[in-house]
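The other protein chains are all here in position, but one chain of the complex has been omitted.
Chains here go by letter, A, B and C, matching the order in which they are written, and residues are numbered from 1 within each.
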Amino acid sequence: MSNDTVLKMRTRAREMLASGEVTQVLAWEAGEFPNYPAPAFFKDENACGRILYDRFCTANLSKFMIEASRNEGKTLVFLRPCDAYSLTQLIKENQVNREKAYIIGVGCEGCVTVYEGEECGLLESCLVCIKTDYPIYDELIGTENNPRTATTGTERFEGVTRVEETDASARYGFWQTQLSRCIRCNACRNICPTCHCKVCMLDKESLTNPPNPLENKFFHVIRAYHQNGRCTDCGQCARVCPQGIPLQLLNRKLIKAYKPVEVQP
Amino acid sequence: MPVNIVAFCCNWCSYAGADLAGTSRLAYPSQVKIIRVPCSCRVDEAFVLRAFIRGADGVIVCGCHLGDCHYMTGNHHTKQRMEALFGLLEFMGMERERLRLEWISASEGAKFADTMAGFTAQVEKLGKNERYAGKCFEAADAETTNTEATDTETADVEAMDVEATDAETADTETTNTKAAEDI
Amino acid sequence: MISMTNKCMQCGRCSAACPMATEMDLPPHMWVYRINNGGQSSVQQTEAIWQCLSCFCCEARCPRGVKPAHLAEEARGGQGKFTNDKGKLLENISANANDKIPRQLLVAALRKAGEPCA
Partner (left out) sequence: MRIGVFVCHCGNNIKATVDVALLAERVREGFLWGASSVSPSVSPSVSPSASPSVTSVVFSADYMYLCAEGGQKMITDAITEHGLEGVVVCACSPRMHEATFRKAAQRAGLNPYKLEIANIREQCSWVHADKKAATDKALSLAKAAIAKVKLAKPLFPGENTVEKRALVIGGGIAGIQAALDIAEAGFAVDLVEKTPSIGGKMAQLDKTFPTLDCSACILTPKMVEAASHENITLHTYSEVEKVEGFVGSFTAVIRKKARGVNIKKCTGCGDCLAACPMKKIPNEFESGMANRTAIYIPFAQAVPNVPVIDRNHCAYFKNGKCKRCEGACQPKAIDFSQEDELIAERYGVIVAATGYEPIALDAFGEYGYHDNKDVITSLEFERLTNASGPTGGKLLRPSDGRVPKRVTFIQCVGSRDATARGKPYCSKVCCMYTAKHAILIKEKHPETDVEVFYIDVRTPGKSFEEFYRRAVEAYGVRYIKGQVGKVIGENGSLRIQAMDMLENGRYDSVTDLVVLAAAVEPSADTKKIARMLAAPADVNGFLSEAHPKLRPVESATAGVFLCGMANGPKDIPETVAQASAAACKAIGILMKDKLVTNPCTAKADEDLCNGCGLCVGVCPYGAISSEGGAFPRVVCVNSALCQGCGGCAAACPSGAMDLQGFSHRQITAEVDALCL
(Lines give C-alpha, C1' and ligand atoms only; values in the text may rest on other atoms or scores of the structure.)
Protein backbone atom coordinates (compact mmCIF):
# COMPACT_ATOMS: atom_id res chain seq x y z
CA MET A 1 0.00 0.00 0.00
CA SER A 2 2.87 2.18 -0.87
CA ASN A 3 2.34 5.84 -1.78
CA ASP A 4 2.96 5.42 -5.50
CA THR A 5 0.17 2.83 -5.62
CA VAL A 6 -2.26 5.58 -4.57
CA LEU A 7 -0.82 7.96 -7.15
CA LYS A 8 -1.18 5.34 -9.88
CA MET A 9 -4.75 4.70 -8.76
CA ARG A 10 -5.58 8.39 -8.99
CA THR A 11 -4.04 8.84 -12.42
CA ARG A 12 -5.72 5.70 -13.73
CA ALA A 13 -9.07 6.90 -12.32
CA ARG A 14 -8.67 10.29 -13.96
CA GLU A 15 -7.75 8.72 -17.32
CA MET A 16 -10.72 6.39 -17.38
CA LEU A 17 -13.18 9.06 -16.28
CA ALA A 18 -11.80 11.48 -18.84
CA SER A 19 -11.95 8.89 -21.65
CA GLY A 20 -15.51 8.14 -20.68
CA GLU A 21 -14.73 4.46 -20.44
CA VAL A 22 -16.23 4.50 -16.94
CA THR A 23 -18.92 6.79 -15.61
CA GLN A 24 -17.85 6.52 -11.98
CA VAL A 25 -15.01 5.29 -9.79
CA LEU A 26 -15.52 3.36 -6.57
CA ALA A 27 -12.68 3.77 -4.09
CA TRP A 28 -11.92 5.02 -0.58
CA GLU A 29 -11.65 8.58 0.58
CA ALA A 30 -10.83 10.16 3.94
CA GLY A 31 -13.65 9.58 6.41
CA GLU A 32 -14.93 11.76 9.23
CA PHE A 33 -12.43 10.43 11.73
CA PRO A 34 -8.68 10.15 11.29
CA ASN A 35 -7.46 6.76 10.00
CA TYR A 36 -11.01 5.81 9.20
CA PRO A 37 -11.43 6.07 5.39
CA ALA A 38 -14.86 5.46 3.87
CA PRO A 39 -15.93 4.05 0.51
CA ALA A 40 -16.96 6.71 -2.01
CA PHE A 41 -18.00 7.15 -5.61
CA PHE A 42 -16.06 9.66 -7.75
CA LYS A 43 -17.88 10.98 -10.78
CA ASP A 44 -15.44 13.56 -12.18
CA GLU A 45 -11.67 13.59 -12.64
CA ASN A 46 -10.69 16.39 -10.34
CA ALA A 47 -12.45 14.71 -7.43
CA CYS A 48 -10.05 11.79 -7.92
CA GLY A 49 -7.45 13.66 -5.91
CA ARG A 50 -9.31 12.57 -2.81
CA ILE A 51 -8.81 8.85 -3.61
CA LEU A 52 -7.05 7.24 -0.69
CA TYR A 53 -5.53 3.76 -0.23
CA ASP A 54 -3.60 2.76 2.87
CA ARG A 55 -3.62 0.12 5.55
CA PHE A 56 -6.64 1.77 7.17
CA CYS A 57 -8.88 1.09 4.14
CA THR A 58 -10.66 -1.87 5.65
CA ALA A 59 -14.07 -1.53 3.95
CA ASN A 60 -14.96 -4.18 1.30
CA LEU A 61 -16.12 -2.31 -1.80
CA SER A 62 -17.70 -5.25 -3.66
CA LYS A 63 -21.16 -4.90 -2.07
CA PHE A 64 -21.45 -1.33 -3.36
CA MET A 65 -21.06 -2.74 -6.86
CA ILE A 66 -24.57 -4.22 -6.64
CA GLU A 67 -26.28 -0.88 -7.00
CA ALA A 68 -23.36 0.55 -9.05
CA SER A 69 -23.90 -2.05 -11.79
CA ARG A 70 -27.60 -1.16 -11.90
CA ASN A 71 -27.13 2.28 -13.41
CA GLU A 72 -25.78 2.73 -16.92
CA GLY A 73 -22.11 2.95 -17.80
CA LYS A 74 -19.20 1.03 -16.35
CA THR A 75 -17.79 1.50 -12.89
CA LEU A 76 -14.10 1.36 -12.06
CA VAL A 77 -13.50 -0.37 -8.74
CA PHE A 78 -10.32 -1.01 -6.79
CA LEU A 79 -10.34 -4.39 -5.08
CA ARG A 80 -8.05 -6.07 -2.61
CA PRO A 81 -7.81 -9.91 -2.96
CA CYS A 82 -10.52 -10.63 -0.34
CA ASP A 83 -12.85 -8.08 -1.93
CA ALA A 84 -12.26 -9.69 -5.32
CA TYR A 85 -13.40 -13.07 -3.95
CA SER A 86 -16.57 -11.41 -2.67
CA LEU A 87 -17.18 -9.85 -6.09
CA THR A 88 -16.82 -13.20 -7.87
CA GLN A 89 -19.51 -14.61 -5.56
CA LEU A 90 -21.76 -11.63 -6.29
CA ILE A 91 -21.26 -12.08 -10.01
CA LYS A 92 -22.04 -15.78 -9.69
CA GLU A 93 -25.28 -14.81 -7.94
CA ASN A 94 -26.25 -12.40 -10.72
CA GLN A 95 -26.08 -9.39 -8.41
CA VAL A 96 -23.24 -7.62 -10.23
CA ASN A 97 -23.03 -7.39 -14.00
CA ARG A 98 -19.47 -8.28 -14.98
CA GLU A 99 -19.56 -6.17 -18.17
CA LYS A 100 -20.37 -3.06 -16.12
CA ALA A 101 -17.37 -3.41 -13.84
CA TYR A 102 -13.77 -2.46 -14.63
CA ILE A 103 -11.76 -4.12 -11.90
CA ILE A 104 -8.30 -3.02 -10.80
CA GLY A 105 -6.62 -5.29 -8.25
CA VAL A 106 -4.56 -3.28 -5.81
CA GLY A 107 -1.72 -4.66 -3.72
CA CYS A 108 -2.53 -5.37 -0.09
CA GLU A 109 -0.24 -5.88 2.91
CA GLY A 110 -3.06 -6.34 5.38
CA CYS A 111 -5.21 -3.72 7.07
CA VAL A 112 -5.09 -2.64 10.69
CA THR A 113 -7.74 -2.08 13.34
CA VAL A 114 -8.13 1.36 14.82
CA TYR A 115 -9.30 2.06 18.37
CA GLU A 116 -9.92 5.71 19.20
CA GLY A 117 -7.70 6.69 16.28
CA GLU A 118 -4.85 4.51 17.53
CA GLU A 119 -3.59 1.75 15.27
CA CYS A 120 -3.55 -1.58 17.13
CA GLY A 121 -2.41 -4.51 15.04
CA LEU A 122 -3.66 -6.30 11.98
CA LEU A 123 -7.32 -7.04 11.38
CA GLU A 124 -8.29 -10.55 12.50
CA SER A 125 -9.16 -11.50 8.92
CA CYS A 126 -5.76 -10.26 7.72
CA LEU A 127 -4.00 -12.27 10.45
CA VAL A 128 -5.27 -15.51 8.94
CA CYS A 129 -5.46 -14.26 5.33
CA ILE A 130 -4.65 -16.88 2.70
CA LYS A 131 -5.87 -14.86 -0.26
CA THR A 132 -2.90 -13.49 -2.13
CA ASP A 133 -4.12 -13.91 -5.71
CA TYR A 134 -6.82 -11.96 -7.57
CA PRO A 135 -9.57 -14.29 -8.86
CA ILE A 136 -10.93 -11.54 -11.11
CA TYR A 137 -9.38 -8.35 -12.45
CA ASP A 138 -8.85 -6.27 -15.58
CA GLU A 139 -5.69 -4.60 -14.34
CA LEU A 140 -3.31 -4.78 -11.39
CA ILE A 141 -1.62 -1.91 -9.58
CA GLY A 142 1.10 -2.26 -6.98
CA THR A 143 0.59 -5.94 -6.53
CA GLU A 144 4.24 -6.85 -7.01
CA ASN A 145 4.74 -6.98 -3.26
CA ASN A 146 2.16 -9.73 -2.98
CA PRO A 147 2.17 -12.29 -1.50
CA ARG A 148 1.72 -10.10 1.50
CA THR A 149 4.70 -10.09 3.78
CA ALA A 150 2.55 -9.66 6.87
CA THR A 151 1.21 -13.24 7.04
CA THR A 152 1.59 -14.37 10.60
CA GLY A 153 0.86 -18.00 10.07
CA THR A 154 -2.09 -18.12 12.50
CA GLU A 155 -4.11 -21.04 11.22
CA ARG A 156 -7.44 -19.90 9.78
CA PHE A 157 -9.64 -22.41 11.64
CA GLU A 158 -7.71 -22.25 14.87
CA GLY A 159 -10.40 -20.22 16.62
CA VAL A 160 -13.10 -22.60 15.41
CA THR A 161 -11.30 -25.71 16.63
CA ARG A 162 -10.64 -24.07 19.99
CA VAL A 163 -14.38 -23.60 20.52
CA GLU A 164 -15.21 -27.00 19.05
CA GLU A 165 -12.97 -28.80 21.50
CA THR A 166 -14.83 -27.50 24.53
CA ASP A 167 -17.93 -29.41 25.63
CA ALA A 168 -21.51 -28.46 24.76
CA SER A 169 -22.30 -26.46 27.88
CA ALA A 170 -19.00 -24.52 27.64
CA ARG A 171 -19.78 -23.69 24.00
CA TYR A 172 -23.29 -22.70 25.00
CA GLY A 173 -21.90 -20.48 27.75
CA PHE A 174 -19.45 -18.86 25.31
CA TRP A 175 -22.09 -18.01 22.75
CA GLN A 176 -24.64 -17.05 25.39
CA THR A 177 -22.35 -14.31 26.69
CA GLN A 178 -21.15 -13.24 23.23
CA LEU A 179 -24.56 -13.05 21.62
CA SER A 180 -26.31 -11.50 24.58
CA ARG A 181 -24.13 -8.43 23.86
CA CYS A 182 -25.60 -8.18 20.35
CA ILE A 183 -27.73 -5.03 19.99
CA ARG A 184 -29.17 -6.13 16.65
CA CYS A 185 -27.89 -3.13 14.78
CA ASN A 186 -27.80 -5.33 11.64
CA ALA A 187 -24.37 -3.93 10.71
CA CYS A 188 -23.06 -7.47 10.11
CA ARG A 189 -25.94 -8.17 7.74
CA ASN A 190 -25.72 -4.88 5.90
CA ILE A 191 -21.96 -5.12 5.27
CA CYS A 192 -21.97 -8.78 4.22
CA PRO A 193 -21.58 -9.02 0.41
CA THR A 194 -23.65 -12.23 0.16
CA CYS A 195 -26.43 -10.85 2.34
CA HIS A 196 -28.32 -9.16 -0.50
CA CYS A 197 -31.92 -10.38 -0.23
CA LYS A 198 -34.43 -7.71 -1.22
CA VAL A 199 -36.47 -8.29 1.96
CA CYS A 200 -34.56 -10.12 4.64
CA MET A 201 -36.63 -12.65 6.53
CA LEU A 202 -35.21 -11.25 9.74
CA ASP A 203 -36.46 -7.81 8.80
CA LYS A 204 -39.65 -7.78 10.85
CA GLU A 205 -40.47 -4.45 12.46
CA SER A 206 -41.38 -6.16 15.76
CA LEU A 207 -37.75 -7.30 16.03
CA THR A 208 -36.59 -3.83 16.84
CA ASN A 209 -38.10 -4.04 20.35
CA PRO A 210 -35.54 -4.86 23.06
CA PRO A 211 -33.85 -8.02 21.71
CA ASN A 212 -33.72 -11.08 23.98
CA PRO A 213 -30.68 -13.42 23.99
CA LEU A 214 -32.64 -16.27 22.40
CA GLU A 215 -33.68 -14.06 19.49
CA ASN A 216 -30.06 -13.00 19.03
CA LYS A 217 -28.95 -16.62 18.87
CA PHE A 218 -31.50 -17.49 16.20
CA PHE A 219 -30.75 -14.28 14.28
CA HIS A 220 -27.09 -15.24 14.07
CA VAL A 221 -27.75 -18.93 13.32
CA ILE A 222 -29.83 -17.90 10.34
CA ARG A 223 -27.50 -15.10 9.20
CA ALA A 224 -24.52 -17.50 9.25
CA TYR A 225 -26.44 -20.48 7.83
CA HIS A 226 -27.68 -18.43 4.88
CA GLN A 227 -24.05 -17.90 3.84
CA ASN A 228 -23.41 -21.67 3.95
CA GLY A 229 -21.39 -22.40 0.85
CA ARG A 230 -21.39 -18.72 -0.20
CA CYS A 231 -19.34 -16.87 2.44
CA THR A 232 -15.90 -15.86 1.10
CA ASP A 233 -14.55 -15.25 4.64
CA CYS A 234 -13.81 -11.57 3.94
CA GLY A 235 -14.14 -10.94 7.72
CA GLN A 236 -16.21 -7.76 7.33
CA CYS A 237 -18.97 -8.99 9.69
CA ALA A 238 -16.55 -9.37 12.57
CA ARG A 239 -14.81 -6.08 11.65
CA VAL A 240 -17.97 -3.94 11.71
CA CYS A 241 -19.58 -5.48 14.80
CA PRO A 242 -19.72 -2.64 17.34
CA GLN A 243 -19.83 -5.17 20.15
CA GLY A 244 -16.76 -7.05 18.90
CA ILE A 245 -18.57 -10.42 18.72
CA PRO A 246 -16.37 -12.98 16.85
CA LEU A 247 -19.02 -13.57 14.18
CA GLN A 248 -16.45 -14.90 11.73
CA LEU A 249 -16.21 -18.06 13.89
CA LEU A 250 -19.76 -18.99 12.87
CA ASN A 251 -19.07 -18.59 9.18
CA ARG A 252 -15.70 -20.33 9.42
CA LYS A 253 -17.30 -23.25 11.26
CA LEU A 254 -19.60 -23.69 8.25
CA ILE A 255 -16.68 -23.29 5.82
CA LYS A 256 -14.62 -25.83 7.75
CA ALA A 257 -17.47 -28.37 7.77
CA TYR A 258 -18.55 -27.53 4.21
CA LYS A 259 -19.04 -30.52 1.93
CA PRO A 260 -20.43 -29.81 -1.54
CA VAL A 261 -23.49 -31.82 -2.61
CA GLU A 262 -21.92 -34.79 -4.41
CA VAL A 263 -24.48 -36.81 -6.27
CA GLN A 264 -23.30 -40.38 -6.86
CA PRO A 265 -24.46 -41.69 -10.26
CA MET B 1 -43.10 -32.95 31.45
CA PRO B 2 -42.67 -35.44 28.58
CA VAL B 3 -40.33 -34.37 25.80
CA ASN B 4 -41.76 -33.25 22.48
CA ILE B 5 -40.28 -34.61 19.23
CA VAL B 6 -41.04 -33.19 15.79
CA ALA B 7 -40.29 -35.53 12.88
CA PHE B 8 -40.19 -34.29 9.29
CA CYS B 9 -40.91 -37.31 7.07
CA CYS B 10 -40.67 -37.38 3.31
CA ASN B 11 -43.86 -38.49 1.63
CA TRP B 12 -42.37 -41.21 -0.60
CA CYS B 13 -40.14 -43.11 1.80
CA SER B 14 -40.04 -42.32 5.51
CA TYR B 15 -43.71 -41.30 5.75
CA ALA B 16 -44.57 -44.59 4.00
CA GLY B 17 -42.19 -46.34 6.42
CA ALA B 18 -44.11 -44.74 9.29
CA ASP B 19 -47.34 -46.00 7.78
CA LEU B 20 -45.82 -49.47 7.47
CA ALA B 21 -44.81 -49.30 11.16
CA GLY B 22 -48.50 -48.55 11.75
CA THR B 23 -49.87 -51.37 9.63
CA SER B 24 -47.43 -53.73 11.37
CA ARG B 25 -48.60 -52.32 14.76
CA LEU B 26 -45.01 -51.51 15.82
CA ALA B 27 -45.49 -49.10 18.72
CA TYR B 28 -43.21 -46.13 19.33
CA PRO B 29 -43.50 -43.25 21.83
CA SER B 30 -46.44 -40.91 21.30
CA GLN B 31 -44.30 -37.80 21.85
CA VAL B 32 -43.11 -38.24 18.25
CA LYS B 33 -45.25 -36.07 15.94
CA ILE B 34 -44.83 -36.38 12.21
CA ILE B 35 -45.08 -33.62 9.60
CA ARG B 36 -45.37 -34.79 6.00
CA VAL B 37 -43.20 -33.00 3.44
CA PRO B 38 -43.02 -33.89 -0.25
CA CYS B 39 -39.27 -34.51 0.03
CA SER B 40 -36.75 -34.25 2.83
CA CYS B 41 -35.17 -31.39 0.86
CA ARG B 42 -38.33 -29.34 1.61
CA VAL B 43 -37.24 -29.06 5.26
CA ASP B 44 -36.06 -25.48 5.69
CA GLU B 45 -33.66 -24.41 8.46
CA ALA B 46 -36.46 -22.13 9.60
CA PHE B 47 -38.74 -25.09 10.37
CA VAL B 48 -36.10 -26.84 12.47
CA LEU B 49 -35.38 -23.68 14.48
CA ARG B 50 -39.08 -22.83 14.72
CA ALA B 51 -39.74 -26.26 16.27
CA PHE B 52 -37.17 -25.60 19.00
CA ILE B 53 -38.52 -22.10 19.64
CA ARG B 54 -42.05 -23.45 19.99
CA GLY B 55 -40.99 -26.04 22.54
CA ALA B 56 -39.82 -29.11 20.71
CA ASP B 57 -37.00 -30.94 22.48
CA GLY B 58 -35.78 -32.99 19.53
CA VAL B 59 -36.09 -32.70 15.76
CA ILE B 60 -35.52 -35.61 13.41
CA VAL B 61 -35.48 -35.23 9.64
CA CYS B 62 -36.17 -38.46 7.72
CA GLY B 63 -35.72 -39.06 4.01
CA CYS B 64 -35.14 -41.77 1.44
CA HIS B 65 -31.83 -43.59 1.30
CA LEU B 66 -29.27 -41.73 -0.84
CA GLY B 67 -29.94 -42.64 -4.45
CA ASP B 68 -33.53 -43.72 -3.80
CA CYS B 69 -35.03 -40.24 -3.63
CA HIS B 70 -38.21 -39.93 -5.65
CA TYR B 71 -36.91 -36.57 -6.84
CA MET B 72 -33.51 -38.04 -7.72
CA THR B 73 -31.17 -35.74 -5.79
CA GLY B 74 -33.42 -34.25 -3.08
CA ASN B 75 -31.86 -36.11 -0.16
CA HIS B 76 -28.35 -35.22 -1.25
CA HIS B 77 -29.22 -31.57 -0.64
CA THR B 78 -30.90 -32.46 2.64
CA LYS B 79 -27.74 -34.24 3.78
CA GLN B 80 -25.54 -31.23 2.99
CA ARG B 81 -27.93 -28.70 4.51
CA MET B 82 -28.84 -30.57 7.67
CA GLU B 83 -25.27 -31.60 8.44
CA ALA B 84 -24.22 -27.95 8.08
CA LEU B 85 -27.15 -26.70 10.21
CA PHE B 86 -26.76 -29.39 12.87
CA GLY B 87 -23.01 -28.73 12.98
CA LEU B 88 -23.60 -25.01 13.45
CA LEU B 89 -26.21 -25.55 16.19
CA GLU B 90 -23.88 -27.99 17.92
CA PHE B 91 -21.09 -25.42 17.58
CA MET B 92 -23.36 -22.92 19.33
CA GLY B 93 -24.00 -25.20 22.27
CA MET B 94 -27.14 -27.14 21.42
CA GLU B 95 -26.77 -30.83 22.39
CA ARG B 96 -26.12 -32.73 19.16
CA GLU B 97 -28.35 -35.61 20.38
CA ARG B 98 -31.43 -33.37 19.95
CA LEU B 99 -30.91 -33.40 16.20
CA ARG B 100 -31.06 -36.44 13.95
CA LEU B 101 -30.97 -37.13 10.20
CA GLU B 102 -32.16 -40.62 9.18
CA TRP B 103 -32.69 -42.43 5.89
CA ILE B 104 -35.70 -44.75 6.18
CA SER B 105 -37.24 -46.46 3.14
CA ALA B 106 -40.89 -47.28 2.56
CA SER B 107 -40.31 -50.94 3.44
CA GLU B 108 -38.47 -50.30 6.73
CA GLY B 109 -41.39 -50.07 9.14
CA ALA B 110 -39.41 -51.75 11.93
CA LYS B 111 -36.47 -49.42 11.41
CA PHE B 112 -38.82 -46.44 11.65
CA ALA B 113 -40.33 -47.60 14.94
CA ASP B 114 -36.91 -48.45 16.44
CA THR B 115 -35.39 -45.14 15.29
CA MET B 116 -38.23 -43.12 16.84
CA ALA B 117 -38.06 -45.09 20.09
CA GLY B 118 -34.27 -44.73 20.24
CA PHE B 119 -34.35 -41.03 19.43
CA THR B 120 -37.06 -40.33 22.01
CA ALA B 121 -35.07 -42.16 24.68
CA GLN B 122 -31.97 -40.21 23.69
CA VAL B 123 -33.81 -36.88 24.00
CA GLU B 124 -35.48 -37.93 27.23
CA LYS B 125 -32.03 -38.51 28.68
CA LEU B 126 -31.22 -34.88 27.87
CA GLY B 127 -34.55 -33.69 29.25
CA LYS B 128 -36.43 -30.58 28.15
CA ASN B 129 -34.65 -28.19 25.82
CA GLU B 130 -33.81 -25.12 27.92
CA ARG B 131 -30.91 -23.74 25.92
CA TYR B 132 -32.80 -22.92 22.75
CA ALA B 133 -36.37 -22.42 23.97
CA GLY B 134 -38.53 -19.53 25.09
CA LYS B 135 -40.41 -16.59 23.75
CA CYS B 136 -38.78 -15.04 20.75
CA PHE B 137 -39.62 -13.48 17.41
CA GLU B 138 -42.99 -12.56 18.96
CA ALA B 139 -44.99 -9.91 17.21
CA ALA B 140 -44.87 -8.02 20.51
CA ASP B 141 -46.93 -5.14 19.27
CA ALA B 142 -49.73 -7.45 18.06
CA GLU B 143 -49.96 -8.98 21.54
CA THR B 144 -50.61 -5.70 23.26
CA THR B 145 -53.35 -4.61 20.88
CA ASN B 146 -55.13 -7.96 21.12
CA THR B 147 -56.69 -7.22 24.56
CA GLU B 148 -59.69 -9.53 24.64
CA ALA B 149 -57.51 -12.66 24.04
CA THR B 150 -57.78 -14.70 27.24
CA ASP B 151 -54.97 -17.21 27.71
CA THR B 152 -51.49 -16.65 26.38
CA GLU B 153 -51.69 -19.55 23.97
CA THR B 154 -54.55 -17.93 22.11
CA ALA B 155 -52.72 -14.60 22.08
CA ASP B 156 -49.70 -16.27 20.69
CA VAL B 157 -51.62 -17.88 17.87
CA GLU B 158 -53.92 -14.86 17.52
CA ALA B 159 -50.81 -12.97 16.63
CA MET B 160 -50.16 -15.42 13.90
CA ASP B 161 -53.80 -15.28 12.96
CA VAL B 162 -53.74 -11.50 12.54
CA GLU B 163 -50.55 -11.83 10.57
CA ALA B 164 -52.07 -14.52 8.33
CA THR B 165 -55.29 -12.66 7.56
CA ASP B 166 -53.51 -9.51 6.48
CA ALA B 167 -51.14 -11.65 4.37
CA GLU B 168 -54.11 -13.20 2.65
CA THR B 169 -55.80 -9.93 1.97
CA ALA B 170 -52.65 -7.94 1.11
CA ASP B 171 -51.08 -10.35 -1.33
CA THR B 172 -49.46 -7.67 -3.37
CA GLU B 173 -47.73 -5.92 -0.46
CA THR B 174 -44.30 -7.48 0.07
CA THR B 175 -44.99 -9.21 3.37
CA ASN B 176 -42.30 -11.83 3.46
CA THR B 177 -43.93 -15.28 3.36
CA LYS B 178 -40.90 -16.43 5.36
CA ALA B 179 -41.18 -13.36 7.66
CA ALA B 180 -39.54 -13.47 11.04
CA GLU B 181 -42.56 -14.63 12.98
CA ASP B 182 -42.36 -17.62 10.64
CA ILE B 183 -39.09 -18.37 12.31
CA MET C 1 -32.54 -67.34 25.55
CA ILE C 2 -36.09 -68.74 25.56
CA SER C 3 -37.47 -65.87 23.46
CA MET C 4 -35.05 -66.86 20.70
CA THR C 5 -36.30 -70.41 20.39
CA ASN C 6 -39.66 -69.34 18.95
CA LYS C 7 -37.76 -68.28 15.82
CA CYS C 8 -37.16 -71.98 15.06
CA MET C 9 -39.24 -73.31 12.13
CA GLN C 10 -38.31 -76.94 12.76
CA CYS C 11 -36.46 -77.35 9.43
CA GLY C 12 -34.01 -79.79 11.01
CA ARG C 13 -30.82 -78.35 9.50
CA CYS C 14 -29.13 -78.21 12.92
CA SER C 15 -29.66 -81.91 13.58
CA ALA C 16 -28.72 -82.73 9.99
CA ALA C 17 -25.42 -80.95 10.41
CA CYS C 18 -24.71 -82.16 13.95
CA PRO C 19 -21.90 -84.77 13.99
CA MET C 20 -23.22 -86.26 17.23
CA ALA C 21 -26.91 -86.33 16.27
CA THR C 22 -26.94 -90.10 15.60
CA GLU C 23 -25.77 -90.89 19.16
CA MET C 24 -28.05 -88.32 20.79
CA ASP C 25 -31.26 -89.37 22.54
CA LEU C 26 -32.63 -85.91 21.73
CA PRO C 27 -31.25 -84.28 18.55
CA PRO C 28 -30.69 -80.50 18.56
CA HIS C 29 -33.93 -79.55 16.79
CA MET C 30 -35.84 -81.53 19.42
CA TRP C 31 -34.23 -79.83 22.41
CA VAL C 32 -34.84 -76.43 20.79
CA TYR C 33 -38.48 -77.50 20.34
CA ARG C 34 -38.69 -78.67 23.97
CA ILE C 35 -37.07 -75.55 25.42
CA ASN C 36 -39.40 -73.41 23.32
CA ASN C 37 -42.40 -75.29 24.73
CA GLY C 38 -41.19 -74.87 28.28
CA GLY C 39 -39.67 -78.37 28.62
CA GLN C 40 -36.48 -76.90 30.06
CA SER C 41 -36.30 -79.37 32.92
CA SER C 42 -36.67 -82.54 30.81
CA VAL C 43 -33.90 -81.26 28.53
CA GLN C 44 -31.57 -81.16 31.54
CA GLN C 45 -32.14 -84.89 32.12
CA THR C 46 -31.06 -85.87 28.61
CA GLU C 47 -27.60 -87.17 27.65
CA ALA C 48 -27.65 -85.12 24.46
CA ILE C 49 -26.69 -81.79 26.06
CA TRP C 50 -23.54 -83.52 27.34
CA GLN C 51 -22.76 -85.11 24.00
CA CYS C 52 -22.81 -81.72 22.33
CA LEU C 53 -19.25 -81.06 21.09
CA SER C 54 -19.71 -77.25 20.99
CA CYS C 55 -18.60 -77.34 17.35
CA PHE C 56 -21.40 -74.80 16.51
CA CYS C 57 -22.11 -76.51 13.16
CA CYS C 58 -25.79 -76.21 14.06
CA GLU C 59 -25.55 -72.47 14.66
CA ALA C 60 -23.68 -71.92 11.38
CA ARG C 61 -26.45 -73.71 9.45
CA CYS C 62 -29.55 -72.40 11.24
CA PRO C 63 -31.55 -70.22 8.80
CA ARG C 64 -33.38 -68.49 11.66
CA GLY C 65 -30.35 -67.56 13.81
CA VAL C 66 -31.32 -69.92 16.67
CA LYS C 67 -28.32 -71.08 18.78
CA PRO C 68 -28.86 -74.77 19.80
CA ALA C 69 -25.30 -75.16 21.19
CA HIS C 70 -25.70 -72.17 23.49
CA LEU C 71 -29.10 -73.51 24.54
CA ALA C 72 -27.46 -76.83 25.45
CA GLU C 73 -24.77 -74.97 27.36
CA GLU C 74 -27.39 -73.01 29.29
CA ALA C 75 -29.30 -76.26 29.94
CA ARG C 76 -26.10 -77.75 31.37
CA GLY C 77 -26.32 -74.93 33.89
CA GLY C 78 -22.59 -74.54 33.79
CA GLN C 79 -22.00 -77.28 36.47
CA GLY C 80 -18.79 -79.02 35.64
CA LYS C 81 -19.58 -82.66 34.94
CA PHE C 82 -17.05 -84.27 32.70
CA THR C 83 -15.96 -87.68 33.77
CA ASN C 84 -13.32 -89.88 32.24
CA ASP C 85 -14.10 -93.51 31.52
CA LYS C 86 -13.69 -94.35 35.24
CA GLY C 87 -16.41 -91.83 36.11
CA LYS C 88 -13.88 -89.64 37.95
CA LEU C 89 -14.53 -85.94 37.60
CA LEU C 90 -11.68 -84.60 35.52
CA GLU C 91 -10.53 -81.57 37.45
CA ASN C 92 -7.68 -79.78 35.87
CA ILE C 93 -8.44 -80.25 32.20
CA SER C 94 -5.99 -77.77 30.81
CA ALA C 95 -3.15 -79.45 32.78
CA ASN C 96 -3.89 -82.88 31.34
CA ALA C 97 -4.31 -81.52 27.82
CA ASN C 98 -1.78 -82.70 25.27
CA ASP C 99 -1.68 -82.22 21.53
CA LYS C 100 -2.97 -85.73 20.83
CA ILE C 101 -6.44 -84.76 22.14
CA PRO C 102 -8.44 -83.24 19.22
CA ARG C 103 -8.81 -79.49 19.65
CA GLN C 104 -12.57 -79.91 19.35
CA LEU C 105 -12.75 -82.23 22.30
CA LEU C 106 -10.65 -79.89 24.42
CA VAL C 107 -13.01 -76.98 23.73
CA ALA C 108 -16.01 -79.14 24.51
CA ALA C 109 -14.41 -80.36 27.74
CA LEU C 110 -13.50 -76.88 28.87
CA ARG C 111 -17.03 -75.68 28.15
CA LYS C 112 -18.48 -78.57 30.09
CA ALA C 113 -16.11 -78.14 32.98
CA GLY C 114 -17.88 -74.97 33.81
CA GLU C 115 -15.16 -72.79 32.23
CA PRO C 116 -17.15 -71.41 29.29
CA CYS C 117 -14.61 -69.64 27.17
CA ALA C 118 -16.75 -67.86 24.57
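Note that a contact is a pair of C-beta atoms (placed from the backbone, for glycine too) under 8 Å apart; a residue touches a chain by one contact, two chains touch by 3 or more.
Remember, it's a predicted structure, so these values are computed and weren't measured experimentally.
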The chain left out here touches which displayed chains? A, B, C
Logged for subunit A, residues touching the omitted partner chain are 69-70, 92-95, 97, 196-201, 226, 230
The missing chain sits against subunit C at residues 7, 9-13, 15-18, 21-22, 27, 29-30, 57, 61-65
Which subunit B residues touch the hidden chain? 4, 6, 11-13, 15-16, 18-19, 21-23, 25-28, 30, 33-39, 41-47, 50-51, 54-56, 64, 67-74, 77, 81, 105-108, 113, 151, 153-154, 157, 160-161, 164-165, 167, 172, 174, 176-179, 182-183
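Just so we're on the same page, only the chains that are shown with their structure count from here on.
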What's the farthest chain from subunit B if centres are computed as the mean of the Cα atoms? C
Find the geometric centre of each of subunit B and subunit C from their Cα atoms only, then give the gap between the two centres in Å, rounded to an integer. 53
Centre-to-centre distance between subunit C and subunit A (centres being mean Cα positions), rounded to whole Å: 75
Which residue numbers or ranges of subunit B touch two or more of the other chains? none
Contacting residues of subunit B [partner subunit A, same complex]: 45-46, 49, 53, 66-67, 73, 76-77, 79-81, 83-85, 87-96, 131-142, 174, 176, 178-183
Please give the residue numbers of subunit A that touch subunit B in the complex, ascending. 160, 163-164, 168-169, 171-176, 198-207, 209, 212, 214-215, 217-218, 220-222, 224-225, 228-229, 250, 253-254, 257-264
